[in-house]
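For reference, the structure I am asking about is given below.
Of the protein chains in this complex, one is absent; all others appear in place.
By letter and in written order, the chains are A, B and C; residue numbering begins at 1 in each of them.
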Amino acid sequence: MSTRPLFVVAGIGNGSGTGAAAARLFAQKGYRVALIARNADSLNRLAGEINSAGGEAAGFPISDYSYGATLSVFDNIAAHKWSSAGSSSLRVALWNAGSGVWKPFLDVTEKDVETSLQTNVTAAFAFSRGAVLAFKQNDIDERGKRGTLLFTGATAAIRGNVTTSAFAAGKFGLRALSQSLAKEFGKENIHVTHAIIDGGILTDRSSSYRDEAWINNPDLRLDANSIAKSYLYLVEQDRSAWTWELDLRPAHEKW
Amino acid sequence: MSTRPLFVVAGIGNGSGTGAAAARLFAQKGYRVALIARNADSLNRLAGEINSAGGEAAGFPISDYSYGATLSVFDNIAAHKWSSAGSSSLRVALWNAGSGVWKPFLDVTEKDVETSLQTNVTAAFAFSRGAVLAFKQNDIDERGKRGTLLFTGATAAIRGNVTTSAFAAGKFGLRALSQSLAKEFGKENIHVTHAIIDGGILTDRSSSYRDEAWINNPDLRLDANSIAKSYLYLVEQDRSAWTWELDLRPAHEKW
Amino acid sequence: MSTRPLFVVAGIGNGSGTGAAAARLFAQKGYRVALIARNADSLNRLAGEINSAGGEAAGFPISDYSYGATLSVFDNIAAHKWSSAGSSSLRVALWNAGSGVWKPFLDVTEKDVETSLQTNVTAAFAFSRGAVLAFKQNDIDERGKRGTLLFTGATAAIRGNVTTSAFAAGKFGLRALSQSLAKEFGKENIHVTHAIIDGGILTDRSSSYRDEAWINNPDLRLDANSIAKSYLYLVEQDRSAWTWELDLRPAHEKW
Partner (left out) sequence: MSTRPLFVVAGIGNGSGTGAAAARLFAQKGYRVALIARNADSLNRLAGEINSAGGEAAGFPISDYSYGATLSVFDNIAAHKWSSAGSSSLRVALWNAGSGVWKPFLDVTEKDVETSLQTNVTAAFAFSRGAVLAFKQNDIDERGKRGTLLFTGATAAIRGNVTTSAFAAGKFGLRALSQSLAKEFGKENIHVTHAIIDGGILTDRSSSYRDEAWINNPDLRLDANSIAKSYLYLVEQDRSAWTWELDLRPAHEKW
């Protein structure tokens, strides 16, 4: 009985963004997909959609992005009975959860700081722990990997700005984690990578407040499916040439 | 009755490191000195030493580097009755507190992550808030400043490494905060600056585990007094040429 | 009569490295391939190999990487009569030429500096001019591009070190060029990208002085074919998510 590769993603919002696009793409590529988010309705809707399309997905809602909740969901995933036959091997984990806050510094509250750090950093430590522990149990595959751990970063991961103190503190911290892990676990054939998303992504939410010119011009905004393709590319890199970090931005983005 | 400039520093360890050296130097330059740390004995000893040397210092112990405790100490400082006559004007604030943790990733606990983020980032947000609010009440001085906010950074602020995931996450986050503040408050003539300390500092603690060759060779380790001088230089920069970031390392450091 | 896409690459060494691997890969993908290098024998051998394998390649030897010679080769390429029918559309240009020099600073000669700057920077300006002028004549393709300009960078593009003053000066300069071009021509749907190759590549040359352990361990050195695949990926990115820069290193590389 064969083993099927498993893709775990945390952070799928309402199902129209990067996490969901990646889930759909990896499902098409034959991965079982474990979806983690706080919103159970979105999870179930996306899982249903993927399953209807011939994939195999399951939702794992969590109450919040606390360290404990984030880590323990890996136990739930490991215990899950998939409908198809065969065991699962966690091969790709995508940390796409995050918490943005854009405010002048004096408007930033203690709660804002804590939420940004907990969601963007602390929970990412827990997620990384769950993923790395699972990867270490894997054999090295034909590409020279035990697993790939992907992080969704942002411009705020490399540049603090006038309204991003709390958000940038979290995203810088996440980038530090990703670099530390890349250096420590590359030696064990675990690939850790960080994508700097430098621009707005077309989602249900951004569509609700952006103008038509932006929505309709593919040179101006990121397509979540294109980001997902870059994640797939990173996963498919073989052991001789791994990327830790790349940036992604629309063709016409000013930067 | 004249106003005296006030220097606030958080993080003085046992009184042999950067925070203490800066406190001594600014006291010599005529600043009143408010010392913040968790260890009341160290605080009192250092305050006593400065006062004996003709300076004016007071200790403000805090129970921990929680957001609330860190912010409220500014109220205590504002309420403090200094022995000399005249009111105080907070002109320089140095965030030198920190929490280091060096461990392989899988040994890093939830508590390690939280401690690093709380001390290195959350408390720095509170400290910055206290400082900025005080600075905004100041006139612009002859150098073109309302105040200077100094952050002690580290190599781990710009590079994650195999045993620094939790520490680097905190120090990256602090650097993000400092850059955001520099951009937002430069326009209000508040100078925010970040020093990357890239090497070991000679302190009571480092002396206890380093060898004689290191201790006795001034080309190999940082002197806390030299760091303090660089902080004084940054404070004395006039409005036309402010530094956000500089690095500091011993002459013979390999980097 | 259809138009065939053309791939131009400068810098193919003796045919065992990155430039040659990219030429082979793009030929397989249906591109005509124009090979530029100083060594006519290597060019002809590689062109012959690609043609024998069913591709279509031609060599364009140049006397040196002067500005003039590098730029004028684009005229030669435009004037070339390909054996198959149909006109060519230059769609991908790879600047892979370079000149490395590793010496203590006081051993670096005027000639070393000039050679590094001419080959790594000045010639790259000429190559970029030739490529951009050609791209501007193209329609925007289905991926939203007029063309892709790829630069092979190195660790020395982001870090000067004790024996790399002349090499790093050239590679930093090349990186500056690539970033400037990416920002200026993204708006015209020309994609410019820079790869930081952070490790040794397995080539005929490196095999001649490296030990067996290194040569035989795919975790330790870059495979030129894997770099070529990353270039193909970058070319295939659609307009919504373009990468300017990524790093590539072997799984076990210490960095």
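Just so it is clear, a residue touches a chain if its C-beta (ideal position, glycine included) is under 8 Å from a C-beta of that chain, and two chains touch if they have at least 3 such contacts.
All figures in this text were calculated on a predicted structure; none of them were measured in a lab.
*Asks:* Report, in label order, the displayed chains that the undisplayed chain touches.
*Replies:* Taken over the complete structure, the missing chain's partners among displayed chains are B, C.
*Asks:* So one chain is hidden, and I want to know which residue out of C:Thr18, C:Ser42 or C:Thr122 touches that hidden chain in the complete assembly.
*Replies:* Of all options in C:Thr18, C:Ser42 or C:Thr122, contact with the hidden chain holds for C:Thr122.
*Asks:* Name, in rising order, the residues on chain C that touch the hidden chain in the full complex.
*Replies:* Counting only chain C, the missing chain is touched by 67-68, 104-106, 108, 110, 113-114, 117, 121-122, 125-126, 128-129, 132-133, 156, 159-166, 168-185.
*Asks:* Touching the absent chain: which residues on chain B qualify?
*Replies:* Spelled out for chain B, the touching residues are 144-145, 183, 186-187, 189, 191, 202, 218-219, 221-223, 226-227, 229-230, 233, 237-255.
What we mean here is this: only the chains that are shown with their structure count from here on.
*Asks:* Looking at which chains touch, is this a line, ring, star, complete or other?
*Replies:* Contact pattern: an open line, chains touching in sequence.
*Asks:* Relative to chain C, which chain has the most distant C-alpha mean position?
*Replies:* The most distant chain relative to chain C turns out to be B.
*Asks:* Roughly how many whole angstrom separate the Cα centroids of chain A and chain C?
*Replies:* Centres of chain A and chain C (C-alpha means) sit 32 Å apart.
*Asks:* How many angstrom lie between the CA centroids of chain A and chain B, rounded to a whole number?
*Replies:* Roughly 35 Å, centre to centre.
*Asks:* Find every residue in chain A that makes contact with two or more other chains and list them.
*Replies:* Residue numbers touching two or more other chains: 183.
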